[in-house]
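Sharing a structure below in structure tokens format, with a few things to ask.
Note that one protein chain of the assembly has been removed; the remaining protein chains are unaltered in position.
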Amino acid sequence: MKITLDHVTKRFPNRNKKIHEDVIAVNDFTFEIPDGKLIGLLGPSGCGKSTTLNLISGLEMPSAGRIYFGDTDVTDLPAENRGVGLVFQNYALYPHLTVLDNITFPLGNLRGAEKLTKEQMRAKATEVAKLVQISELMERRPSELSGGQQQRVAIARALVKMPSVLLLDEPLSNLDARLRLQTREELARIQKETGITTIFVTHDQEEAMSISDLIVVMKDGVIHQIGKPQEVYDKPCNLFVAKFLGTPPINVFEGRVKGGKLYIGDDAVLDVKLAENEADGKDASDKKSKDGEREVWVGIRPEGFIPDENGPLSCSLQKIEVMGRDTSVVSTHPAFAGTTIRSIIPSEDTAGIGGETVRFRLKPAKVCIFDRETEKTIEFTQP
Amino acid sequence: MADTEKDLNRDIIDTPELSDVTEHAPADASENAPADAAAAAIQSTYDEIERKARRRKIIRSTLLYIFLTICALAVLFPFYWMLLTSFKTQSAYNGEAVPKFYVSEPTGANYKEAFTAVPLAGYFLNTLIYTVVTTALMMIVIVPAAFAFARMRFPGRNLVFSLFLSLMMIPSELVIITNYVTITSWNMRNTFAGLILPSITSVFYIYLLKENFEQIPEELYKAAKVDGTSDFKYLMRVMVPVAKPTIVTITILKVIECWNAYVWPRLITDDRRRYLVSNGIQEIRQSGFGRDNIPAMMATVVVVSVPLIILFLVFRNKIMEGVSRGGTKG
Partner (left out) sequence: MKQSKYKGWLYLLPAIIFLGVFMVYPLIDVIVYSFEEGYNFVSQTSTGTGLYNYRYVLRDTYFVQALKNTFVLVIITVPVSTGLALLISLALSSVKPLRNLFQTVYFLPYVTNTLAVGLVFMVLFKKTEYSDGMINLLIHFFGGETVDFIDGPHWAKMLVMCIYTVWIVLPFKILILTSALASVKEDYYKAARVDGTRPSRIFFRITLPMISPMIFYLIITGFIGAFKAYSDEVALFGTDLNSAGMNTMVGYIYDMLYGNSGGYPSFASAAALILFAVVFTITCINLMVSRNNVHY
């Protein structure tokens, strides 16, 4: 089912009673989630992801705006009538019930014409149990299951009533690293097999990027960017999104654009032609007219560096970390905004690196330019 | 089924804001019309569900508050009644065949009577001494014991601790008989020593404190040992301050227990000069003011109840937390 959020806002009264201003957890969200896709809500903790999920499930009501399932307005509809499946971060499995009873629990709520017999319930439970591969655990109690198994039971419980939407709150955060990898593939498979529109919340960008059809990047209750994972990674709309996505993170330098060239420190690293299409274009051209140059942030992805003895960017080499397939080159530069620059180089290309300095050439596609003040992306082309 | 759908459709046509929706629809609306109508039908059932849910919520919370208020009144009524009666004159009280819920001429005479006709002040003083001394002595006994169980290593520790735990199951009724005989044979009847001695230790409080001491990281103890701090100094300077909340809780529970003590004081005292408030009250009930002076009796009850109620209102959270962790009365 398609889900639409139309100018949805959620305010909470401030917990600090002295401050009367409300806390805005979700600020004017408008987006559409297409039917049958896997969507990742991504953002640092406290950014309003879980609130968004609760709003969609109906556990919380928006302060303003409308929510639609398909074409139906469900804004004021209580959670129980929305037909959503919800998986909690800590799974919330009923500890006193067996796996089978946990899975059939939602079915026991059906009444009247929809009421199911014990056998029908069991049949449905067996079916979803097969889907999430826990058929052999049906008689166990949650306390006898591993974290990954509990997770699957929770998903089965959410799926058994054939929800219109499946919502997962930090589904992988309670699992260890190896299980997390395995479970997220599992999640993607289950979603593909059932075709149920699935929204999951995570603060782990890698998790979101690896399995989502679409990711929504949020911060402080505001949506920053929506798009396919690769799109968002390659063309972040601002510095925050660029920094938030990717490990190791993007390397940010202080830079300036002058006379069609992008400078980092005194090194002219790229020939660029800025597109003057932003809202603050006028402001920018003012600056430009003053001294013909524009202050910017330059973001370079770790894989955007190519070692080159004649390359324009000169950094002082700190150390080289061999990681097998790739090598991580750690260096510093006076204009770098953090402490150390981390670049990822295929191991076979590292032969010439050594000594005090290392020089790089840049891959233009891996370079992003942001306005120094607004931190918004400035599009550029290479002449 | 078909009928209800038709009804719903008619509703939709009648509803102005829904016809708005159709206007907004694009040119190929005629094609989508059945789908739109179905969606609108769902929408109107949803609206109905929403309305019902809201109404149910209001009714529910109203009923809840009525229930809670009735229970609260049942709890408060005896308190109200004793306050009320304590301000009535004896003649006014006896003159009311149907008791009045208010006092027309409030009088403080009953309170004066309470302190003069019976040695109430003496009872208070006794109870105060009993409570303070018992609680203080108990702390002196249980803190080192809890510390020994929690941190010290010595031969036989586990065995002694198991024995201690098994003592928790022993009801006081079982041991009170011999204690009565013991105290009597020590000639300690009608003395504070006789009152206080048997209630100085509590296995349960040792247990509670030991559990709390054990939550303090053992590294602190080891660090102190390495620094050459003596056990006793460590106990007083680190353990006791850190475990202060629990110690306060135990103190409060013990104070409540002492203030309400009745059975042991009754067995061990028959001299009015050594009575505690509970025994005083009982004495008053039996003979005190002449059995009919109910208002004076109620004034006494108020005076006896007030200190603990004030203590409770001041330390509300501490007391409730303490009782839920370690209290029993039921």
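Letters are used for the chains, namely A and B, taken in the order the chains are written, and counting of residues starts over at 1 for each.
FYI, a residue touches a chain if its C-beta (ideal position, glycine included) is under 8 Å from a C-beta of that chain, and two chains touch if they have at least 3 such contacts.
What you see is a predicted model, and the numbers here were worked out from it, not measured in a lab.
For the chain excluded from display, the touched partners among the shown chains of the whole complex are A, B.
When you scan B:I59, B:L125 or B:V175 for touch with the missing chain, the hit is B:V175.
Annotation: of B:A40, B:V118, B:L197 or B:A243, B:L197 touches the absent chain (contact as defined above). Remark: the omitted chain is touched by one listed residue; of B:C71, B:L165 or B:A223 this is B:C71. Remark: the residues of chain B touching the chain excluded from display are 60-61, 64-65, 67-68, 71-72, 74-76, 78-79, 81-82, 85, 93-99, 140-142, 144-145, 147-149, 152-157, 160, 164, 167, 170-171, 173-182, 185, 197-198, 200-201, 203, 206, 231, 256, 259-260, 262-263, 266-267, 277-278, 281-282, 285-286, 292, 294, 297-298, 300-301, 304-305, 308-309, 311-313, 316, 319-320, 323-324, 327-330.
Residues 57-59, 78-82, 84-86, 88, 90, 92, 94-97, 105-106, 108-109, 141, 143, 157, 161 of chain A touch the missing chain (whole complex, contact as defined above).
Here is the rule we use: only the chains that are shown with their structure count from here on.
Computed centre separation for the pair chain A/chain B is 49 angstrom, with centres defined by C-alpha atoms. Interface residues of chain B facing chain A in the complex, by the touch rule stated above, are 36, 39, 42-43, 46, 49-50, 53.
Touching chain B in their complex are the following residues of chain A: 70-74, 76-78, 81.
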